[in-house]
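Removed from the display is one protein chain of the complex; every other protein chain stays in position.
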Amino acid sequence: MSWREFFLSAVFVALAVAAFAYADGYQIYILALVGLTTIVGVGLNILLGMSGQISLGHVGFYAIGAYAVAILTVNHGWNFWPALAVAVIATGIAGGALALPALRVRGPYLAMVTIAFGFVIEQVAAEWKEVTGGWNGLLNIPQPSILGYEFSERATAFLVLFLAIASLGFFAWLSRNAWGQAMRAIRDSEVAGQSIGLNPVLVRVAAFVLSAMMAGLAGGVFASITGFISPESFPFFQSIMFLLVVMIGGADRTLGPLLGAIVVVLLPEVLSFLAEYRLLFVGVLLLLVLRLAPGGIVGLAERLFKKHSDGPSPRPAESIPALLSRPAAEKLTVRDLSIAFGGIRAVTGLNFEALAGKITSVIGPNGAGKTTALNLVCGFYKPSTGSILIGSQEVAGMPSHAVAQAGIARTYQTTQLFGQMSVIDNVMIAFRKGRLGRRGASQTANGDERRLAESLLSFVGYTGPIDRRASALPHVDKRLVEIARALATRPSVLLLDEPAAGLSATDTKALGVLMRQIAALNIAVILVEHDMDLVMGISDRIVVLDAGSKIADGGPDTVRNDAQVLKAYLGEGTVHDRSRAKPLAAQENVVAVKDLAASYGAVAALHGVDLTVNEGELVCVLGANGAGKSTLMRALSGLHRPVRGEVQLNGNRIESLVAHSVAKHGLVLVPEGRQVFPELSVVDNIRLGGFSRPAAELEADVERMLTRFPRLRERANQRAGLLSGGEQQMLAIARGLVAKPKVLMLDEPSLGLAPALIENLYSILAELRDQGITILLVDQMAGLALSVADRAYILQSGAVVQSGPARDFSEDTALQKAYLGEASHA
Amino acid sequence: MNFFRHRNFARWLRWSAVAAGLLFASASFAADPIKIGQVAALSGPSAQSGEAMTRGLKLAIDEINAKGGLLGGRKLELIQRDDESNPPKGLIAARELIFKEKVAAFFGGLDTPVSLAIVPVANKEKVPFIGIWAAGTAITRNGANPNYVFRVSAVDALVDVRLLKHAEKLGAKKAGLILINNPWGESNEKGLKAAAENNKGITIVGVEKFENNDVDLVPQLTRLKQAGADVLILVGNAAPGAQVMKSRERMGWKVPVVSHWGISGGRFPELAGPTAGDAQFVQTYSFFGEQSPTGKKVIAELSKKYPEIKGPADIFSPVGTANAYDAMHLLAAAIEKAGSTDGDKIRQALESLGSYDGLIKSYKQPFTADNHDALGPDDYVMVHYQGNDIHPVK
Partner (left out) sequence: MLFLVPALITGLGLGSMYGLLALGFHVTYAVSNTVNFAQGSTMMLGAVLTFTFGFTLGLPMWLAIVLALLACAAWGVFVERIAVRPFVARGSDSWLMATVALGIILDNVVLFTFGKDPRGMPPSVLTSDAISIAGVRIQFLQILIPVVGLSIAAALHFVSTRTKYGKALLAVVQNAEAARLMGINVNIAIMAAFAVSGLFAGVAGILIAPLFTISSSMGTLFGIKAFAVAILGGISSAWGVVIAGLIYGVAEALVTATIGSTYTQIVTFSLVIVILALRPNGLFGRAATKKV
């Protein structure tokens, strides 16, 4: 706390004390209510703001606290203080008990559980007459007393003031404490929280218990200060008011509940001339705050007045090897690992080793099971068979936070930072490896986590400000911070899931250097990556997967020349010649793409692509995974709004249209992964393809499709979800064709199909081409795609690197390079 | 990271200081008019009862002010606060009336628990609190001495005796209680059980509860029927009471119904449908039938003030209006007699008032030091609906 903060807090406290000292009997009561509401609000802020869980039944905890004090003092003659202690403990237990069902549900389900809880408490209070006094409640609840001196109303109000200030202080403390940070971490990303060793169950239950205890504390004092409670003191509506306190003040802001309580309790009093319109006013206020000031009053003030400082760049101080290097080299051994989803085997009998100090890459075409394998290793999926050893410790089947604690750290394909937390906090919480108490702090090398975190950030090459909110970082920095966070757990094994995706060539190169440095710390680095230049350049060993099984394992040169690997990536080559019988005459272009650029957030995916498709042509776009092929398709079809450039369809600009309008204009996409409507019948799927067409014409065309694809006719009335992959692809194509498209676009139609089915599919594509349908095709199976295409484009890192007639590509080494990368240059 | 949050503290501090200043400055000083408070449900499901009482109070206040006010020309001013039927809200409102508005005395509303929550503060601050609806026995019999709580309304304990007697008169031996699930219902459950102990002719065979918003009470009535009830004792307001009658009709159960006065307001005949007349209920006052001169005057004034009132049938929740009207006049007489707005003097004046010719009856010393209830069992009449009119039961 700076002197300035201290001074301001002192002034505030002095003002509050003055107000409490000079208020009259009505005002003191109102001020006490503001204080009590603040305490409940702080508790709810821990639950809602910090840990991201909603409760529409918090009045239940407030009631338990109030009844505990009232019952013990009135019925059993206890002194106030022990009664209050019991009240707080009892609500803590109730909070823990409610947390258990609440943990298993989210969103509206959680809302319902908490609502039900509030109702049950209210009804029990009403019906348990002997104890609670039933509907008529309990009267003459004594004020607190110390050594026979009974508190006046004002003295009790001062007690409330003290507790309210203490609760605000507690929140500020928790905010900086590992527990508070862990709650925020789990709120922002549960999976990432687990992968730094946080147990989400423990953290969530802790939030519930703390939150309940604070409500119970406030309830206990409330009982004493009103002197009378009944079930009607705790209506359902009060829970909504408590939420309103947090939302109006500003969720996860220290002072939010105080300001919220001032508004929610004082405003109606100031506006008491509005008496009967009070509820209407509450409704309007709630809606306005939610719409206009999602950060509440504090958030609004921050926006208006904040001179935000993102803090300095990290300073390197610690020797990273001293912090991270592992005395005993531990390797990761995966043996006979398998998992099946719904009968489909995603990974089968996988064996590999990742040695400490080495970089082991896992590659394979789309759908090969790489990410599944990664998820198995770090415990997100439970393998059906097999073992995973770190050194000699078995981790297969352990929950992911335990796997993380055992020494496996990871990063994610789409970065999973704790978005609302600062960069430095993202790293600092990971030091704890899930140990959140004092003991956890002492386990860091010398306790000074902040300095260590700065060192780590500096080590990974992060040079931005350390206090910036993680969600506001540019993409490359997100990657680096995520790696720093993973390293902060001091892992034996580091899994990197496509760390280079979306990075520029320079950044990728720097990343490669960083990975070598990490490996040099005697850590086993496992890399899943599509950027083949990077993989080939830095890997000591490469494991190649296809269809869930390992097909090759060895050094970069071995793998690059492995026939099976080439086949997996490029397809079988031109087994059948499907070129046109007679060449296509020159035609008008239907689609013209100029300088198209697209990005995901800060990540550029396409940089100025030019492309044309002529009437009747079949054009294919080739390129490795992550080259931007699918983004191109999504941008053309209106699913993803491009940031620059234009798309013309028959001369009309369509780049700013939304997807359903693009489809109506006749540019129809058969999406990657088929995406049939699984619960609808086959014939209904086809009909939906012609959604925009008049019903009268449609039926005839649906009939034509069933004739063209006899397999579909056999299954016309089955649910599409029951079809095999090949049949689903037929269905997706039929669904696209029935729209009578000007251009049919196909995104990865061969993905995940057996070879025979792929052959069949391409024969159909050739037929369609010969019938004069204009087609834009994206497929990883370059050989196959070229066998039917008239012209081809090669995309690499979001830009067209080569284009021309398809036959010119067949033996082209540029193609192989685009898929499998250049020789090493790390 | 919380640095800026604390820094904004400064601004918020200034703002809240200003806001607090405004709040305190608004505490007014008792000026010329005599302030009379009212704490009642002005919003929510019981809002209508609040409105009925307000009408009675305003009518009486207008009459008093038209005659030049009290204590040598000081006009009466009614200050209303909403309790939303919620005891803590009622307590806040009462404190506001006492401390901020500095009322001379104040009136309570429909809900027994709200009144119970207010009783301690009224006694502590020595401000007369007059109940004009809530019938909970403990409100006036609260053990305080001196006691600042008075009532011009029915008392559950006495009403319950009367209800069972009436049931017996109808030839019933086994009473099934069907009670609203709130403090009022509970107060009567207690009262009825006590009354049954002192009444050899009738036993209680079942107690069932219903909620304000219950749609269908066939399950509850089924239980009572199964228990052999030959009369239903109903406690509940008009809307839920009507649900009891409709469910009874649906079952085709022709059992007699004896009811507390809750069903007297809120268009009970419209809500309950054809069997509305089957329920015989207790009243402190009925605007139907032959009216005293005061009664005629009140009806005339009401229809002048509230044009939608064309006749007795349009006066909803009539007991609220009637009780409020008499209570306000009794309070005015006490203030005049006390010659002051001092709470203790008003209390003493109320306890020693002489006779007053009111709407409900002619009061002869309405309150004493021991009895703070102006109305007793003899002031209750049993009535039932005939169409929209309320007629005494023969």
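Note that the chains are named A and B in the order they appear, and that numbering of residues resets to 1 at the start of each chain.
In the analysis below, a contact is a pair of C-beta atoms (placed from the backbone, for glycine too) under 8 Å apart; a residue touches a chain by one contact, two chains touch by 3 or more.
What you see is a predicted model, and the numbers here were worked out from it, not measured in a lab.
A.B. asks: As a test of the contact rule: which chains in view would the missing one touch?
C.D. replies: Listed by label, the shown chains it touches are A, B.
A.B. asks: Pick out which of A:47, A:113 or A:515 touches the chain that's been left out of the picture.
C.D. replies: A:113
A.B. asks: Can you say which of A:215, A:243, A:368 or A:593 touches the chain missing from this structure?
C.D. replies: A:243
A.B. asks: I'm checking contacts with the chain that's been left out. Which of B:242, B:350, B:374 or B:390 qualifies?
C.D. replies: For the chain that is not drawn, the touching residue is B:242.
A.B. asks: Just name the one of B:171, B:274, B:339 or B:387 that touches the chain not displayed here.
C.D. replies: Of the listed residues, the one touching the omitted chain is B:274.
A.B. asks: Footprint of the hidden chain on chain B, which residues?
C.D. replies: Residues of chain B in touch with the missing chain: 43-45, 47-48, 51, 181, 208-213, 215-216, 218-220, 222-223, 225-226, 238-240, 242-243, 246, 250-252, 266-267, 270-274, 316.
A.B. asks: Against the chain that's been left off, what residues of chain A make contact? List them.
C.D. replies: Within chain A, the residues touching the omitted chain are 54, 98, 100-101, 104-105, 107-109, 111-113, 115-117, 119-120, 123-124, 127, 191, 236, 240, 243, 247, 276-277, 279-280, 282-284, 286-287, 290-291, 294, 371, 375, 380, 412, 637-639, 658-661, 663-664, 668-669, 671, 675-680, 684, 687-689, 691-692, 695, 735, 739.
Methods note: only the chains that are shown with their structure count from here on.
A.B. asks: Centroid from C-alpha atoms only, then distance chain A to chain B, rounded to Å. What do you get?
C.D. replies: It comes to 56 Å between the two C-alpha centres.
A.B. asks: For a test of understanding, state which residues of chain B touch chain A in their complex under the given definition.
C.D. replies: Result: residues 1-13, 16-17, 19-20, 22-24, 26-27, 42-44, 47, 80-82, 84-88, 91-93, 95-96, 98-100, 111-114, 116-117, 120, 125, 136, 138, 181-183, 185-187 of chain B touch chain A.
A.B. asks: Which positions of chain A touch chain B when the two form their complex?
C.D. replies: Against chain B, chain A makes touches at 1-2, 4-5, 8-9, 11-12, 15, 19, 22-27, 29-30, 33, 126, 129, 134-137, 139-140, 172, 175-176, 226-230, 232-233, 235, 253-255, 259, 262, 266, 269-270, 272, 275-279, 298, 301-302, 305-309, 422, 425, 467.
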